[in-house]
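Chains shown are a subset, placed as in the full complex.
Per-chain residue numbering starts at 1, and chain names A, B and C are given in the order in which the chains are listed.
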Amino acid sequence: MDEMLMHKPEEECGIFGVFNHPEASNLTYLGLYALQHRGQESCGIVSSDGAALHAHKSMGLVADVFGNQEIFKSLPGRSAIGHVRYSTTGSSVIKNVQPINVDYSRGSIAVAHNGNLVNAQIIKDELEAYGSIFQTTMDTEIIVHLLATSKANSLLDRLTDALNRIQGAYCLLFLTETRMIAARDPNGFRPLCLGRLGSSYVVASESCALDLIDAEFIREIEPGEVVHIDKNGLTSYFPLKKVQPTPCIFEFVYFARPDSHIFGKNVYQVRKEQGRQLAREHKVDADIVIPIPDSGVPAALGYAEESGIPFELGLIRNHYVGRTFIEPQQAIRHFGVKIKLNPVREVLKGKRVVVIDDSIVRGTTSRKIVKMIRNAGAAEVHVRISSPPTSYPCYYGIDTPNRKELISSSHSIDEIRRYITADSLGYLSEEGLMASVGADKASFCHACFTGGYPVKFPRLAQDEEPQMALFEKETENK
Amino acid sequence: MDEMLMHKPEEECGIFGVFNHPEASNLTYLGLYALQHRGQESCGIVSSDGAALHAHKSMGLVADVFGNQEIFKSLPGRSAIGHVRYSTTGSSVIKNVQPINVDYSRGSIAVAHNGNLVNAQIIKDELEAYGSIFQTTMDTEIIVHLLATSKANSLLDRLTDALNRIQGAYCLLFLTETRMIAARDPNGFRPLCLGRLGSSYVVASESCALDLIDAEFIREIEPGEVVHIDKNGLTSYFPLKKVQPTPCIFEFVYFARPDSHIFGKNVYQVRKEQGRQLAREHKVDADIVIPIPDSGVPAALGYAEESGIPFELGLIRNHYVGRTFIEPQQAIRHFGVKIKLNPVREVLKGKRVVVIDDSIVRGTTSRKIVKMIRNAGAAEVHVRISSPPTSYPCYYGIDTPNRKELISSSHSIDEIRRYITADSLGYLSEEGLMASVGADKASFCHACFTGGYPVKFPRLAQDEEPQMALFEKETENK
Amino acid sequence: MDEMLMHKPEEECGIFGVFNHPEASNLTYLGLYALQHRGQESCGIVSSDGAALHAHKSMGLVADVFGNQEIFKSLPGRSAIGHVRYSTTGSSVIKNVQPINVDYSRGSIAVAHNGNLVNAQIIKDELEAYGSIFQTTMDTEIIVHLLATSKANSLLDRLTDALNRIQGAYCLLFLTETRMIAARDPNGFRPLCLGRLGSSYVVASESCALDLIDAEFIREIEPGEVVHIDKNGLTSYFPLKKVQPTPCIFEFVYFARPDSHIFGKNVYQVRKEQGRQLAREHKVDADIVIPIPDSGVPAALGYAEESGIPFELGLIRNHYVGRTFIEPQQAIRHFGVKIKLNPVREVLKGKRVVVIDDSIVRGTTSRKIVKMIRNAGAAEVHVRISSPPTSYPCYYGIDTPNRKELISSSHSIDEIRRYITADSLGYLSEEGLMASVGADKASFCHACFTGGYPVKFPRLAQDEEPQMALFEKETENK
């Protein structure tokens, strides 16, 4: 069991909080709604009325879980934090819905977490050895245990103790009866920003959530920063050892919303610049540039602009896709892809087509898309990817498959090209990617491309895929 | 009561049917899913096992209503028809869900209807006078009554009788124990196409539904055509007096999916051409062209292409919008719009912006959008509309408000410009719109722009808004 | 097809209405709740606000379907009628939920029906021949068609026309915008009573529904009577030919609630008297008398009283039984019965037990119960039935199986005794049953015992089980 000291990030998430507003829970609901793209599986809100915490959490989309005015009556108070969560099927159970809220020696506390700890299993083993029990399979529960078992007196000292123990990626939002605390890990893997709405403070994973509620963007919360908010106002702390910040470059490539401002830049503009770089690096004689909608649109616009090849919508996305789909028994070509995308035959017919996507994971979807475009009459299909090959899994909070399933980890670019049946395939270079954000490689986490993990795992057997399922000793069904 | 001989079209709808396929209901479900954009309120499928009809209908989206494998066991048989429906709030009740299925003297029959009859009330009054009872408030029910009360012997003759009585817009799909019949009104207001899947026939409102199930597009069903399909194959009839077809130009402007092929053309390409025409007609010095996503994208691409002004995504759409939204009590600027759209500040800041939308209805949403763009820092906001001013309500199946609520019916273009606070406002001319489809004005229904209704209403008091609510004597709640 | 001029009663129902009360829908809800024993499958309420009808109907129990204050806002007005319904599995679909509410030439009308027509198919065929369409499989729909097709001018005349056409069992409650009408068939098969609550009139299937809302019992509505209530008050009519009334004796045996007063008598007291008669007719040396709870309790008390043998609860009923039950694969003895009943071993052990039940239908349940009692240690098990053998199906509104499934129709009492493994078996005689209600045989319908159907069927092939499924040409699933 020794080599399994790490576990797979199970979560892509969004967090949001508001302090000192008469409609705290309602605003948190709106904030979560704007962050829905960061997690569609479950969501929850915990509010504080000054004396006690109140919670409502459930599996489902924000608009469904909170689609009833009555719910807000059960979430009274002037402060609230919320969470949206995506996770892989195995652990998508009601008990893992956040925020976690507990009683401990100092009262009640709730926490919402975006990110993934790399030393969760070690700490969990230790905590269990001292008698702690775990009711969820989320590493977030570990943080609350550390808070509770710290011998320090003040909440901030206890929090410092806890943060000094955990390693990995985290943006955390805590809510007690009387305060809200935000913390971002020293590497600053995930985005987190601070806003103001009248006399209220707001914290959100992305700035698009501030926009929706008319809150003013103040600044990003810095890597390693702890922001403490109570009736006396806001105080900032840096209780952890400084390290070179390494925000996640993939937030720019795929995850964040294009209208958000994160890591000092607007996502849409970065993506467009990736497209331009890609055009510079991988020119091709072609008639049209088309994106895989919606994520590939900005890069495709950049590619078109730089290359001078006209931008077209060659694939139309169906926006009514539900979570489950009843498949017919009779085979339908490219079924999985067709449910989401349909080619515009008249646009593609006879054309040499450049298709822009943000990444290739297993390659199976790209293969279906290329074939679909060709079936629609395209003369040539040239695939361009606005990021380098994804060869290493992420352990800091993005849901990627095991190494074995990542096609780039075991295949050359030309092998991938042949597999996806493209006429040509070009990935944006690491340098090009960094140029698109105007930074050098050291300033971002690029582990998924290079395997250079900025936060080391407690112990990892060489050449071995870290085991994933350890943390989950049991699965609950709900 | 005499002047109220017309009622408001309550329905935007999509219809789909498949004859002689072992997975008829499952394919119909997929077809409806591809037509979801034509109606999100309710849906239903009726199947035939050769001896009896089976139905499943409910309020809700296709993926939710049919999100369970078990349901398909209750829809056995090799033929099925389905329906998606949108309607205004008042009549959105379970009893109005289609297809309607009834027993009558010749057995069972089900019908799905896209469109709107203009003489429904007159016929209804007559039928009631002879003793008919009405259990829904849909004009579709009238058609079934006409079928049932016809003295003719064969089903086709009875259908001819019925079609000769009704006036207005209709694409109809009938299913009996052993046949499927499709009918399109002589004006051909709504699109309807025919496809083949192996030895099965498929009928759908738009070709995108054929694409999803890998069915081959054969041809459009013609205005005034009745297509009869049974075990002996397909037969075509033209039982009605020929008139100049007037398909709905608005299907091209807004309603149909861009990947569909309707009225002989691809929708995406027509919309792009509308954008180009618009650029020719309403040039402006500007820095960027942005669409109102998603419907404005093709026209904006055309405008950008023609004008040479760069295309950008200046507004990002949130695709997780639910049907209801719990609003906070505190005012949020442009709230109704913000829930769907968020500006990309970095794209808009300091720019002279051309915004492309497909139409302006009441003007309130456009006003919010213009202000939102300006708040995001735009130096100038020039609104361009890819259709002429919508001054007259549609009575043929598109959900438009009363004349009074249509801002163009009572305000000049400059007044509208001032109301929506744009720096300039340009509508595509009728000629430009017609040029974009390569046809003359007589070839399309343009009543919403000109008031020239191609099918007259039985009687309509001058200068009077026809009364709307007559048909609905009562409202059921479910 | 000629011989199938009758169809199986699919319904056991309860109806309730209130006229001119500010809380009409809420009182109707309470009334239905008190009548829940008459139908647990679906329920509905239609209210009138003086200008229009409003409806809410659904599958499910009254407390669930109306378990939300909001629903009553959608049922405004001072008058309302409601319905609870049970039916066999096949036709338990949403479209068959009552009250039916329709538009016709004179406005809107809703109807709730308890009972079953014997000439429904004939009339349906006729109506269809003249062009009527049927959207449900309930014979109630026929009544509305007859109302609508009558040439008479006043509603009461139209109703008279309709009632003169239908034969069989019916208690009907009609609601229009401005009036409520109750009608009971000339034979008076089903109970119906009239009450007063302040200045409001109330109509209910059983008096227990009046009790719950504090309404005063005025009188039963008489066989053949039509009661018309509007703002001018109550008027009574007898528009049909008088016949000898034959109320259903089975209401006394099993169906009605013991606290109700129907057909001039209290149900509990009649049942107790049945038990006494049974004791007189079928004495046996025994130690204890036990009922099948809950329906057998009054008769068991009567039997115990008359025989002097002590009454005990030897079987305990589980009142939390849901509609469905997930059975284990491993056989559990008497499983179907055990879910509802558990023997009290200490009461039964070594005892000679008299078990009182109200009827034996197929015999399978009785057999399980006898074996269960014997397994619990009983020395002897003597079964006593408080009604005569049920050898003929009911066509007037009680849900009984086909003749073939009625064990008494093909087996002698001794054969039944052997089948159910009882030591002795005694049925109450017809004379005894009549004595228990103090009437002669002519005064009640006893068709289920004797086959003497008081209302003839239009045409019935000799010795043939009338076909059941005719009316239902198709089945809808919801």
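The rule is simple: a residue touches a chain if its C-beta (ideal position, glycine included) is under 8 Å from a C-beta of that chain, and two chains touch if they have at least 3 such contacts.
This structure is a prediction, so every number in the text was calculated from the model and none was measured.
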## Note on the structure
Taking the full complex rather than the 3 chains in place, the copy count reaches 4
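One rule holds for everything that comes next: only the chains that are shown with their structure count from here on.
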### Third chains touching both chain C and chain A
B
#### Entry: Chain nearest the global centroid, as defined over all protein CA atoms shown
B
### Query
Which chain maximises the distance between its CA centroid and that of chain C?
A
## Note on the structure
Rounded to the nearest Å, the gap separating the Cα centres of chain A and chain B is 37
### Message
Quick check on chain C: which residues sit in contact with 2+ other chains?
### Response
none
### Query
What does chain B use to touch chain C in their complex?
52-58, 71, 74-75, 94, 100-105, 107-108, 125, 128-135, 137, 144-145, 148-150, 473-478
### Message
Quick check: in the complex, which residue numbers of chain B touch chain A?
### Response
22-23, 26-27, 29-30, 33-34, 36-37, 40, 61-64, 66-69, 72, 208, 211-214, 257-259, 261, 266, 268-269, 294, 297-298, 301, 305, 310-313, 316, 318-326, 328-330, 332-333, 338-339, 342-347
